[in-house]
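Take this structure, written in structure tokens, and hold onto it; I'll ask about it next.
Now for chain A:
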Amino acid sequence: MSLLEVRGLSKAFGGVRAVANVTFEVNAGELLALIGPNGAGKSTCFNMLNGQLTPDAGAIAFEGQSITGMKPRQVWRRGVGRTFQITATFSSMTVRENVQVALLSHHGRLKSLFTRACDQFVDEANALLERVGMRPQAERPCSVLAYGDLKRLELAVALANKPRLLLMDEPTAGMAPKERIALMALAADIVRTDNIGVLFTEHDMDVVFAHASRMIVLNRGELIAAGAPAAVRADPEVQRIYLGSRH
Partner candidate 1 sequence: MIKPFPALFPAVCALALSIGLIGSAAGQAKPIRIGEINSYKAQPAFLDPYKKGMDLAVEEVNAAGGINGRKIEMVIRDDGGNPGDAVRVAEELVSREKVDLLAGGFLSHIGLALTDFSKQKKVFFMASEPLTDKIVWQNGNKYTFRLRASTYMQAAMLVPEAAKMKKKRWAMVYPNYEYGQSAVATFKEQLKKAQPDVEFVGEQAPPLGRIDAGPVVQALADSKPDAIFNVLFGADLARFVREGNTRGLFKGREVVSLLTGEPEYIDPLKDETPEGWLVTGYPWYGIDTPEHKSFFIAYHKKYSDYPRLGSVVGYTTIKALAAGLKKANSTDTEKMITAFRGLAFESPFGKVTFRAQDHQSTMGAYVGRTTLRGGKGEMKDYKYYDGAKYFPSDDEVRKMRPAN
Partner candidate 2 sequence: MSPDAFAVQFLNGLASASTLFLIAVGLSLIFGVTRIVNFAHGSFYMLGIFVAYSLVTRIGDSPFGFWVSMLLAALVVAIVGLLVELVLLRRIYQAPELFQLLATFAVVLIVRDATLAIWGPEDLLGPRAPGLKGSVDILGRQFPTYDLVLICIGPAVLAALWFVLTRTRFGVLIRAATQDRDMVGALGVNQAWLFSGVFALGAFLAALGGALQLPREPANLGIDLVAIGEAFVVVVVGGMGSIPGAFLAAFIIAEIKAMCFAIGQTTLFGVSFSFSKLTLVVEFLVMAAVLIWRPWGLMGRPGAATRNAAEIEVPLKPADARTRKLGWVVLIALVLLPLVGTAFPYTIVLSIDILVAVLFATSLHFIMGPGGMHSFGHAAYFGLGAYGAGLLVKQLGWPMEGALAAAPVAAAVGALIFGWFCVRLSGVYLAMLTLAFAQIVWSIAFQWDELTGGSNGIVGLWPAEWLSEKWAYYYLTLTLTVAGVLLLWRVLLAPFGYALRAGRDSPLRADAIGIDVFHTQWMGFVLAGAVCGVAGGLFAFSKGSIAPEAISVGRSIDGLVMVLLGGIQTLSGPVVGAALFTWLQDLIAREFQYWRAALGFTILVLVLAFPLGVAGSIKRLFVKEVA
């Protein structure tokens, strides 16, 4: 049984078929890259996986159980973390507080009215920040971070509930090449040590080919290729509509 099984997933916006009958799996211990040109439907796909959008058709199963149509917070509780293409963080909090909120939520403590939040899960938060390399900036207001740092913070937040599946929508966008490599190395490390699955989208093919265990290709909402990076790279159709258009 795969970690995540997606069957016939479809979504249309008005006349636009953003995602059409897409089927794939993510296994524990692998980094699966979802690639495709702009507007291919990658983010839409992510948004259906974590419950932000309801699919028009299709089924999503996580660890063998259907999560189709669940709300994002329910999907998260099952162990699916995500980052956003456009970072979503809590700008009125410090870096550490962002992680603390996720930890508090994970431990079901957010309903507490009187305990002091900033004293809770400090060590755990620091450890997570350490892991993504944000420990030195823990006290800074989140609103002043550089874009790359925000992406790393998001990753720390996404890791707070010890997810078994991590969805990362363009995790390295806006980063310097060196940072990209570091971040993906980190992701690969997490996959290895925690034996989780990662699904990520990425426009930088160097990053993809360097880190992905497998890849799937979307074009105009349809899945056009899947397999090992080398095989996909060789696929003539992929070359034509995607790689060809870029190089």
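With respect to how the candidates were assembled, all candidates are chains of the complex that A comes from, given by their letters.
In this text, a contact is a pair of C-beta atoms (placed from the backbone, for glycine too) under 8 Å apart; a residue touches a chain by one contact, two chains touch by 3 or more; residues count from 1.
Computed from a prediction, not measured in an experiment: that's the story for all the values here.
Q: Could you check which of 1 or 2 is in contact with chain A in this complex?
A: Among 1 or 2, only candidate 2 touches chain A here.
Q: Which residues of chain A touch candidate 2 in their complex?
A: 50, 52, 71-73, 76-77, 81-82, 84, 88-94, 97, 100-102, 104-106, 109-118, 120, 140-144, 157, 160-161
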